[in-house]
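Rest of the complex left out; these chains stay put.
As written, the chains take the letters A, B and C, and residue 1 is the first residue of each chain.
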Amino acid sequence: MDNGVASLVGLVRISKSYGGVRACREVDLTVRAGEVHALLGENGAGKSTLMRVLSGDLTDYTGTITVGDRPVRFHGPADAQRAGIAMIHQELDLVPGLSVAENIFLGREPRTRLRTLDRRAMLRETRTLLRRTGIDLDPRRQVGELRTGEQQLVSIAKALSLDAKVLIMDEPTSALSSAEVDRMFTVIAELRRAGAGIVYISHRMDEIGRIADRATVLRNGCVVAEFDARDMTADQAAEAMIGRPVRAMFTTHETADTGEQLLEVRDLVVPRSRPGRRDPAGISLTVRRGEIVGLAGLLGSGRTELLETLFGAGGRRRGSVIFKGRPVRPRGPRSAIRLGMVYMPEDRRISGLALDHSVLANTVLSVVDRIARLGVVSRRREAGAATRIVRDLSVKLASVRDPVSALSGGNQQKVVLGRMLLTEPDLLLLDEPTRGVDVGAKAEIYHLLGQAAQRGMGVLLASSELAELVGVCDRVIVLRGGRDVAELRTEQAGEADLLAASMGEVVPL
Amino acid sequence: MTTDFVAETRRASVRSMVFRFQSLFGLVAVFVAAIVFSPSRDGELLFLTSDNLFNVVRAVSEIGIIAVGMTFVILIGGIDLSVGAMLGLAAVGSAVLLVENDFGLVPAVLVVLAVGLGFGLLQGVASAVFGIQAFIVTLAGLQIARGLARIWSGGQGVAIAYGEGPGEAPIAFSLLGERTFNGLVPIPALIFVVVAVLAVLFLRGTAFSRHVYAIGGNEKAARLSGVPVTRVKIVVFGICGLLAALAGIIHAGQLNQGSPNDGLGYELDAIAAVVVGGTSLAGGRGSVVGTVAGALLLGVLNNILALNSVDTNVQLLIKGLVIVVAAGLQRLRPS
Amino acid sequence: GTTSENRSAGPATGAACKGAGGKYVIGMSQANVAEPYRQRMDDDIRAAAKAVPQFEVRFTDAQQDNSRQVADVENFLTQQVDLLIISPNEAKPLTGVVKKAFDKGVPVIVLDRKVEGDAYTTWIGADNVEIGRQAGKYVAEQLLPNGGKVAEIRGLAGSTPARERGDGFRESIRGRRIEIVVSQDGDWLREKGQEKADAILKSTPDIQVIYAHNDPMAEGAYLAARAAGRQDALKFIGIDGLPIPSGGLKAVEAGRLSATLIYPTAGREAIESARRILLDCQQVPKTQTLQTQLITKDNAAQVYAKENPGG
């Protein structure tokens, strides 16, 4: 143990395979008290798998886990929690029908002397916890009513409540915008000071530099590099992850100021339908062919709602939408797709994919009726289309007949993108398209978006990652409380301006 | 911002109150309809006579008790088709043990309850441990329980005679067919109310109940949170079997006989009560209060149709439509 | 035909009788209408009651559920019917509520299946053991005078008529060199009769007669035999002889069944008794046993016409 800092847990020669796929091969890793240990790697490198082993979720592995210096074997998450190891899972695992408080204390509910549920204690402790994490939420709200980002915050609060010695955070910020991320980092700093060890997984490279002490890089299930995170550059890390120098993250495509007007939204209003929701109220924007337009905003600022509404998947609306020169009012996703728009939802598991269906079935879903002649689908053409798009997007898989659930998160995301591109749309409506996508794949996706724009498509891209908005978009529209409060050209404005506008500071347009 | 938030929260909680008691709306509506359509005699509304009201509760008590157990199973996203057959098995068991094997009242009841519990637990194991779909496990369970009931009874209804002698059941058992509190409240109705109240308290106030809801809402999340998913599921099926057996004992006591054909089709009635009461078959959402309301709603409906001597076939149509409409109303709750 | 019997009809009768000037509501609690026999019983009651302007009959269907039938009777009591007709699903479970009605002074006419004790006004029905006996006698004397092999397709396992029709049959073929080589449960259903006969014809092809506990199962067996091309080599007999187009009388008339035995519904007799109790203030016998009748090709058409006057 260098630096004399005690190792809290150690992983020794851990291997784990799924059927024929070896996800982790003889991985060694230690987590020390008071450090943030970043775990890096491209999609499918085995990060989540490794951590699921450590947190007792996966039990059929080979190798040894040590806690303190004693070897242990966990038989379930509860075992690991007892040993002081808690994990925030990449895919949000909360129970939608239970309240925030009930979710946080699920599995270890406080009880009264009569062995009944102590609701009062639960609410009290939840309030304290939420205050500590700086989340403004009623603990009695049902989690199912919360937005993705809020749910992520609840997961974080839940993990914190375990008072774990080792806290594993698997992409905890993927749905958070910078303001919430900042707040979370404050909490992490506190934990570190209190002597906890934190494993931090993220594909947002800027975050690693900000909080990590050490970094381990996985590739194809093996440890390929270890860094002192404080003097590691993003490029170094990225190169270690994908095994070759990264292409430039943001390739500038030719800005098409002159492109023909593709989408024009005037005074879009979506009447309030649900409690606690900020709905678009009077938004106006335009997208030209060949243009990538960003949507920035804080959690719940209405980006998702705006995209859903344009796509016909939201509630009823007022105001005018002119698409390809004609006023349109899609009755639903199907008619929107016919018109030439496609939409990528922000939560691929809930709204994007049939997880146990094959990659093939998922990719061609939007175009099967076009592939079909007289309603009959040619299997060859179907497989051809899927294989082509999967190759174009470099999706990492063994066979297109594998279930999507066997792919890593980033690759799952690409499957959704592939499905959209197969419809040959004019307008892409993207909601957090690189959520959970690794740097390499991100660069590829940006490149693909650039190509799409070049070919004359328009892109409306909502994102919480400011670097992405600044890097990829020509213009960024900032939403706050369901209104468009600013429009910035990325040639002139930077991340700081976007953040300021999102937070409500006046930015000269 | 803050006041907005408070106002919104308040508004949300008013609405959630409304939704919370929505399962009672249907009941109230049907109750009012029953009063409106009640035939009267000597200026008295027949529906509202205390005798009739208690008859209604008595008539739903067996289905109601089963439906309470079914609520648990449905909350974890399962289903139990074996309850009707289990009722038959328990009715036969009570009769055979009391009459042919000369068991005492308490031992007989305990053995029968244990059979129901054990049968339910076994189904739970098949479903939770071996991962076979509950629908199919309990469909098979239905057949097996019926087969056992036939074999145990020799295929015939076993009549229960009361007395002290051999081959006679203790007179106390016949109380199940009686009324208490000045001959007003039927004992089965009383048992139903007790079971329902206990279940409501249990489902509100225990950690176990949170686990039940969590499993139905997101089983994986429940497992990751350290909920003993397998054990909870097994116990839930056990509870359902136990309550079905209790209903079977009451059935035997009320009818002075246990027949292997008792409880035919009760599973669908119980499920209807649960769903009309607003519990989602997808699991994770619902309540025992709703189920009780659902059972009473269906009971009141049956009663008022009968009191008006509506043609049996037309009754089928009306009941079908009311079930759909009631379930449709439930759907208005936020999802 | 009715054989009557003695004994007083209980205390209820007098109180209920308001004479021919009154209006009467009669509750008819049927065990289930899924069996054609019971549906016909309801129809007979309906038809007979039409001829008595003072009567209004209300029907319920307990769908084979004792509990439901108890509730049905309770509802009739709530409605304060003037007379109760009940065709019980099973004896013991309905005894209590029938007694309750009787004790309240409501005359009770029990049809087909009995209830226990004597807290009812009159029972009208036929004797299933006797019917089984007659079926056996017919087989022994007419179909297989030199002995032979019979297959039996039984009613629902555990039901009283299934047991009695089987017992009576066995009683009268005893010592006649007739053997029941196979016996299967057909649950009273036509398609089950067919399915079971399919298998029987395979497993014991040398049978000569199929005795089914009711006509629908006998018809099902006939269909199975016809599918196997053996309908002429075999004889089929059933029970019930319902005078409806899908009933046994027509099947015998058409030659599909060799014979059937009438199991009278007692519907008409029930209304007749109700008339005597309510309108004429008379006593009725405590027990009215209805006679069966053997139906063969010779008398089938004639009986059908008699039971369905005017069409």
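We take it that contacts are C-beta pairs under 8 Å (C-beta built on N, C-alpha and C of every residue); 3 or more make two chains touch, one makes a residue touch a chain.
The model shown is predicted, which means the values in this text are computed figures rather than measured ones.
Colleague: Using the labels on the shown chains, what is the complete copy formula?
Modeller: A x1, B x2, C x1
Just so we're on the same page, only the chains that are shown with their structure count from here on.
Colleague: Calculate how many whole Å lie between the centre of chain B and the centre of chain C, each centre taken as the average of the chain's C-alpha atoms.
Modeller: Whole-Å distance between the two chain centres: 35.
Colleague: Based only on mean CA positions, could you tell me how far chain A sits from chain B in angstrom?
Modeller: 44
Colleague: Just curious, how far off is chain C from chain A if you go by their C-alpha centres, in Å?
Modeller: It comes to 72 Å between the two C-alpha centres.
Colleague: Where does chain C touch two or more other chains at once, residue-wise?
Modeller: Residues of chain C never touch two or more of the other chains.
Colleague: Which stretch or stretches of chain C touch chain B in the complex?
Modeller: The touching residues are 33, 58-61, 63-68, 70-72, 74-75, 78-80, 90-93, 95-96, 116, 156-158, 163.
Colleague: Quick check: in the complex, which residue numbers of chain B touch chain A?
Modeller: These residues of chain B touch chain A: 5, 8-9, 11-13, 15, 204-207, 209-211, 213-214, 216-218, 220-228, 284-285, 334.
Colleague: Within their complex, state which residues of chain A touch chain B.
Modeller: Touch list, chain A to chain B: 57, 76-78, 81, 87, 89, 93-98, 102-103, 106-109, 111, 115-117, 136, 138, 140-141, 145, 274-276.
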